[in-house]
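Structure in structure tokens, see below.
Excluded from the complex is one protein chain; the other protein chains are retained at their positions.
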Amino acid sequence: MSRRDPIKPILLCAGLALGVTSGLVAHAEDETIKVGVLHSLSGTMAISETTLKDTVLMLVEEQNKKGGLLGKQLEAVVVDPASDWPLFAEKARELLTKDKVAAVFGCWTSVSRKSVLPVFEELNGLLFYPVQYEGEESSKNVFYTGAAPNQQAIPAVDYLRDELGVERWVLAGTDYVYPRTTNKILEAYLKQNGVAEEDIMIDYTPFGHSDWQSIVARIKRFGSEGKKTAVVSTINGDANVPFYKELGNQGISADEIPVVAFSVGEEELSGIDTKPLVGHLAAWNYFMSVDDPANAAFIETWHGFTKDDKRVTNDPMEAHKIGFDLWVQAVEKAGTTDTDAVEAAIIGLETPNLTGGTAKMLPNHHITKPVLIGEIQGDGQFAVVWQTDAEVPGDAWSDYLEGSKDLIADWTPPIKCGNFNTKTQTCLGSQTP
Amino acid sequence: MPMSPTRTQRRAPSPSWHGLLWGLVLLALIPLNSLADALDAALIDLSDRSFEVKQAAVEVIAVSGDPRALKVLEALLDGDLYARTSDRRPVLAAASPAGFRLRDALEGTDLGEADRRDIRKITINNRMRTQLRSAIAALTLASPDAVLRLSAARELLGDPDPLVVEAIRAQFEREEDKQVRDSLALALALASLRDEDPEARLSGVSALAGSLDPSARNALTRLLGEETDPHVRAGAQRVLAGIEQKLKLNAAAETLFFGLSLGSVLVLAAIGLAITFGVMGVINMAHGELIMIGAYSTYLVQQAMPGLIDYSLFVAIPAAFLIAGLLGVLIERTVIRFLYGRPLETLLATFGISLILQQLVRTTISAQNVAVQNPSWMSGALQINPALALTYSRLYILVFALLVFLALLLILKRTALGLQVRAVSQNRSMARALGVRSARVDALTFGLGAGVAGVAGVALSQLTNVGPNMGQAYIIDSFMVVVFGGVGNLWGTLVAGLTLGVANKLMEPWAGAVLAKILVLVFIILFIQKRPRGLFPQRGRAADG
Amino acid sequence: MGLVRVTRDDKGGQAMLAILMIVAVVVPLLNLAVPASSPWHVSTYTVTLLGKYLTYALLAVAVDLVWGYLGILSLGHAAFFGLGGYAMGMYLMRQIGDRGVYGHPVLPDFMVFLNWQELPWFWHGFDLFWFAALMAILVPGALAFVFGYLAFRSRVTGVYLSIMTQALTYALMLAFFRNEMGFGGNNGLTDFKDMLGFDLTSDATRVGLFLASALALALGYLACRFIVTSRLGRVAVAIRDAEARTRFLGYRVDRVKLALFTFSAMLAGVAGALYVPQVGIINPGELSPLNSIELVIWVAVGGRATLYGAVIGAILVNYGKTYFTGAFPEAWLFALGALFVVVTLFLPRGIAGVVGMLRTWRRPRSSNGSQPEARG
Partner (left out) sequence: MKAVGQLRESMRKDRQWSFMYSLLDVELDLSLGVILYLEGVSVSFDGFKAIDNLSFYVNAGELRCVIGPNGAGKTTMMDIITGKTRPDTGSAYFGRTIDLLRLSEPEIAALGIGRKFQKPTVFEHHSVFENLELAMAGDKRVFPTLFARLTGEQRDRIHEVLGIIGLQGQTQRAAGALSHGQKQWLEIGMLLMQDPHLLLVDEPVAGMTHQEMDRTAELLLSLEGRHSVVVVEHDMDFVRSIAKRVTVLHQGSVLAEGSMDEVQNDPRVVEVYLGE
């Protein structure tokens, strides 16, 4: 063995060690206020999340046109967690410690949120989470601008029952926490409303499930037993296309067995040939088709920003818009980007929805939202067929679940707790950082 | 059993409908002109924002008895009906250079050009669709077109309203068309179950014997709920039992079909690999991405020929084969050929290639899924009987898979290329000594495998997502199929694919989709321990050691 | 004296260990002693990141042992890694106790909202650290043993073995995705609070974990060196190069493979157990077959059958990943993919091999001249 041998590895490792340390020890300049963008740009979730990245960039650009914030320009820091959940946590840490961002807009899946949650609580950062989710959570450091189950699922079921006279229910979902929880809530809700056990069919499928033959056949049989049947779908993005195609092929049309989906929006439809889907429903808090001046303006800016007037807008985008507006207001109100100050200031602030009405940040870090039911049209858009007459306040802890019906979240004094048990008057767990 | 390629159209009776029939009766009393006014008013109401108003309007239009009403209602159902913003008059709009060419919905008179801002689409919801369908049905029950009458008859199935029943009976008397008669008869039988006279009920029951139409089964179960007469009860129970029996058989047949079609998908996905991996021993991790490329070329072809979706697949198949094939040749020439005899290295290299291809699609086309349309002839189902329908897309793909398989078999067994391929795969140096240009053969073989993967992509694009990640979904299953079937043996791949498909579908009902998949995987792992060379191993001394 | 034998003729390893030692001393100092304001301060983020790399490095060493020296290209190591991680994750879950959002004394949150009434049997005992630690090693070991016993006895080799291990990983991943399994489904286990009473969020704990990883890597490395420098190690290489011949010399090839495969799986388990508390989450994604392939690439990049090469590879590739995903998110998959191709085509022996080539150019037809192309 010659002595030359080790030299290369030594250089490599040494250089590496230095590289890592020096490369990662950086210092945030103070001329700008930094805004973190934590959305997957590669991997499976890129499909949905890239759009949200663009949205935040657009919002930042718009804000800067208005002269920035507190006299400083905003600067977006974009990272790619690559649909890799541990990487989400790592990147969140990077944004908060290395880039010292004032707030982070990001995450789509529940698991990614769960993965970054401890980081935000440890480093006391701010996360604005724009996607409808299963609830059962309220963190001091997270603002949930997407719908909680009571702002999407339950109104949708009410609509099906009252307007379409549905008596039998298929709860079909992808096997992960959002569908599981939502379906549990719905099941409890339906039973409370006198739906019999045998009139509810629950079915879970893996991510990206592509062979729906047997399940659709089962649904068809289930629906052909006399009572009006509907499918409440919490099926995750990718699995929807084969699901709807199978529905179409097996001749189940929307007016026989309507499907109401909670995860299918304009963005997803843009990847589907919607003709077989016409008449199926989706429940959201925003639809691109709603004609409201605010919405029209938003869409116009979006098309201008992406230089592509085919690009659609969707619910999570509105959520980001609302979250961003509220954050900007809060910072102005507090006169600083300090987390605690902003967190205290933001509660109670209001901003107009794109679909009319106003969004109000509640003490439980959720917001008020109108609930809209839309029918899929041939052009990949939704026609609103029903909507709540007033905004629904987001409920962090469902009243229909055993574990959580006694829990509330309230981040204002005196409670200041994300999971406060109203029975025992105690704050559970150790949410306080 | 009657084979009619129409989609199943069945739904619960619509209460909104009875008013209409009464309306028909009252018609005589109302002076015509006022009726006409009512019609006009209703037409205007169609463009109202509230769905209640629209429904009322549809009601009026339906009872107007105006022969042209049907056209309007159909247009509305098909979503071709627009309202002119100026006077809210419903119009039919056809795209034209200037924007839209309008025709009056009722008269059909030409109303000249218009800009897209001058008209608004009249949206409808599910309730209105139901209402429209049954309205149209009643208006077409007597129509000269048998297909219309059939759908009408199906539409009115199980509607208890005596007037409807009368209408049906009347139609039944003069009906010649076999199918229509059958479904009218069924409707009458269902109606007679509600008759006060037990005899009538009994006859109704026996008339339902063996009918697989769900409405029959439901009606009988309901009858058993309230029936008091023992004879009728006994009869109903007997008939119902018979029906259940038949349904079981059909369900079994259905499961088998599902299994085979899932199997056919597996075979399609795996068969390209059976060549690149099976014959050439290349662990081609980019196989899934070649499938994806095939699917994307379908998308591109459809973009190129928007008007001709029905024919797009026939263009897409060769296109996909060429694109994926050439890509395969490129990969083989630039990377794989340096790695022969080092299969595990090919695994790593091709995995790298797969990453590159994915990102390439993401950056060049988009990270989003793209919409690939189904040709009309691919959608819908072949209705064997009311309880058993085979979806066309699955049916065609099953057939297609077999065709591809046979084609490959011929190429490998009958053509010069096939001969050389087998020679090279068995003994490279010897083959070269015999003057086989192995380099060329390798490139062609890999190209062939890749091309077939592309063709599989075309088929899969009809069933599932087309997106940058779609390849990942198939790569592992493909390897499982090939290894299970026995490497280097096309028949093995076919049998393995179909077996796994059926096994999966048999387990799914009680195990659930995920567990079924897991069980299949575990089974394969254990199987390979016992038969390391799969179902149909290559025999002889060449194989071992 | 064993140590002497182990590190003799392993300049690369010596260097690697030396650097590891330096880093293990310097980084904690720069993190804890140096004030955050100073440019020399190493952020806790960096410490944790390095800690993560070290666990990856250990994993890579485990892979190199079976791939480089035994010729088994295992795509199952992500699974072993994941299992180790889950074992540790379960311990950390139990440590949360009643501090979960529902304040349930025993059940983890995900069980509460899935209405589980009591703890499933396989969760018992994981409130004890020593038990969890033991399981983190034994469970992967047991799986590897059972799988290996079947596979090696029936002489499943090369490509088949790789694909079977891949199937194994895939099946496990699917299983862990199922919520019925009681491992938190897709979300996995997260929101950990503390470990052995130390608060996981405190810098000291993180530094501690970092040091533990460094130590584990060092020991794991030496253990593997001990094996490969022993006669058993030479038998392993003999099996890699001429399996049949070795059998005719009277060695029980299947047993040798089984022993090394199992040991390697256990190492992977340890790596997983150290990985989880540092990244703060474990979920089925870790068990994905793609990860398995990726970590094989770390070894290939570093240079297989050198052990220290595996360490270099793991750290370099992951540093690249961290850097690229930050710098050019769009481009990094291209970079990674290209890396795979380039390494397999032009650097069959990886970075460590480059050195070897240079040497052979300097002294053509030297003592061990012919390039060993480790075949699978």
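The chains carry the letters A, B and C, assigned in the order they are written, with residues numbered from 1 in each.
One rule holds in what follows: a contact is a pair of C-beta atoms (placed from the backbone, for glycine too) under 8 Å apart; a residue touches a chain by one contact, two chains touch by 3 or more.
Note that the structure is predicted; figures quoted are calculated from it, not measured.
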item	value
Among C:L219, C:L249, C:A327 or C:V342, residue touching the chain not depicted	C:L249
Hidden partner chain, residues of chain C it touches	153, 227, 230-232, 234-235, 237-238, 241-242, 244-253, 255-256, 259, 365, 367-370, 372
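Methods note: only the chains that are shown with their structure count from here on.
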item	value
Length of the line joining the C-alpha centres of chain B and chain C, rounded to whole Å	45
For chain C, residues contacting two or more additional chains	174, 177-178, 330, 333
Where chain B touches two or more other chains at once, by residue number	359, 514, 517
Complex contact set, residues of chain A against chain C	1-10, 12-14, 16-17, 19-21, 23-25, 27, 41-42, 78-82, 84-87, 89-91, 93-94, 97-98, 110-111, 114-115, 117-119, 122, 136-137, 175-177, 180-181, 184, 204, 206-207, 401-404, 407, 418-419, 421, 426, 428-431
Residues of chain C touching chain A in the complex	9, 11-12, 14-16, 18-19, 22-23, 27, 30, 39, 41-46, 48-50, 52-53, 98-104, 110, 112-115, 174, 177-179, 185-188, 190-193, 201, 279-281, 283, 285-286, 308-309, 312, 315-316, 319, 322-323, 325-326, 329-330, 332-333, 351-352, 354-355, 358-359
Touch list for chain C against partner chain B, complex	73, 147, 150-151, 153-156, 158-160, 162-164, 166-168, 170-171, 174-175, 177-178, 244, 289-290, 293, 296-297, 300, 330, 333-334, 336-341, 343-345, 348, 373, 375-376
